[in-house]
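Shown here: the complex without one of its protein chains, the others still in place.
Here is subunit A:
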Amino acid sequence: MSVLEREASVGMTPEHIRSQRLPLVVNIGIGVLALVLSAVLVLSTGIGNWVLVVVLGVVLYLVGLLAAATRVEGRRSARNRLWRSLVYAACVLAVLPLASVVWTLVSKGAARFDGDFFLTSMNNIGARDENGGAYHAIVGTLEQVGIAALLAIPLGVLGAIYLVEYGRGKFALTVRFFVDVMTGIPSIVAGLFVLAFWVLIVSPWFNNGVPRFSGFAAALALTVLMLPTIVRSTEEMLRLVPGPLREGAYALGVPQWKTILRVVLPTALPGIITGIMLAIARAAGETAPVLLVAGGAPFINFDPFLGNQSSLALFVYQQAGDASKYAQPRAWTAALTLVALVLILTIAAKLLARRNRLSR
């Protein structure tokens, strides 16, 4: 008798390699029974609606399945079933809000998804006007996020390269620590920093002593927010590149900088791009810094360096809080546009990263 047979009553002889399987009919039966039971329970007592019926039904189904499977298949298989069901349930639970968000955006945003919305601004649009659009906000978002990406991507990637490939000792540790601290900065604080530093102190130098809001100031605040995300994600990706790959390049007499540029970075590129896209998506959805340092504006302003600018997120915030009955549809459509914009950027980046990969 083996230890497993003695202590855990696990059969170790050839008779034990077959086991009964719970028939699919029984499985479905338990599901139906659980739903009916929960419907009766919930609706007869009147403690909730169909959502509670489903939730309770799932719980009852899991309990019933565990009991039935334990009888028919034995404890090990039953536990396996239970955990697998829990994993599936968790997956469904995680996807539900996402699907719900997308559905809400599409259904409510479709109403104003028209030419007016994408070709006009809110200039001279009063509370009784049902048209009006987010052209100015789209321009603002693209310019601000574009400038922020232009600043943050090279800085962040180079910083990560320093931390992984060159940084040794106290200085690197300090840099990494402050990057971690920066990750937790609330966006409003980043906005305040840029307001105090750029708008109030630096911008008067360019504007005859008068402080001015600008899209560029918003871009600076977004840069502050994007930088730590990019540094940390790129750093993790670079660390995943195996050491022997670098040594393989060194052994060919390739200098370190060229090894990084031609071997390490291409290997880590898909992951780095994912990190960058996450940072961009986060920046595109920021409202507070834009409100603080770009001020928002109803009119089209192409110049990011001079004067107020709006952005999609700020547009959503302002329209959602507007008393006009035409404002809310505009807010939904702007939110839909923002999500679509981020989605398109992400897909484009993924395609770009894949183009360089070799086909298997």
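Of note:
The criterion applied here is as follows: contacts are C-beta pairs under 8 Å (C-beta built on N, C-alpha and C of every residue); 3 or more make two chains touch, one makes a residue touch a chain; residues count from 1.
Here is the rule we use: contacts and distances are computed from a predicted model.
The complex includes a chain that is not drawn, and of the options "Phosphate import ATP-binding protein PstB", "non-specific serine/threonine protein kinase", "ABC-type quaternary amine transporter" or "D-alanyl carrier protein" the UniProt name matching it is "Phosphate import ATP-binding protein PstB". Only one of A:I138, A:V263, A:M277 or A:V316 touches the absent chain when the whole complex is considered: A:V263. The chain omitted from view is touched by exactly one of A:D114, A:E130, A:E247 or A:D303, namely A:E247. Counting the whole complex, the residues of subunit A in touch with the unshown chain are 168, 242, 244-255, 258-259, 262-263, 266-267, 269, 356-358, 360.
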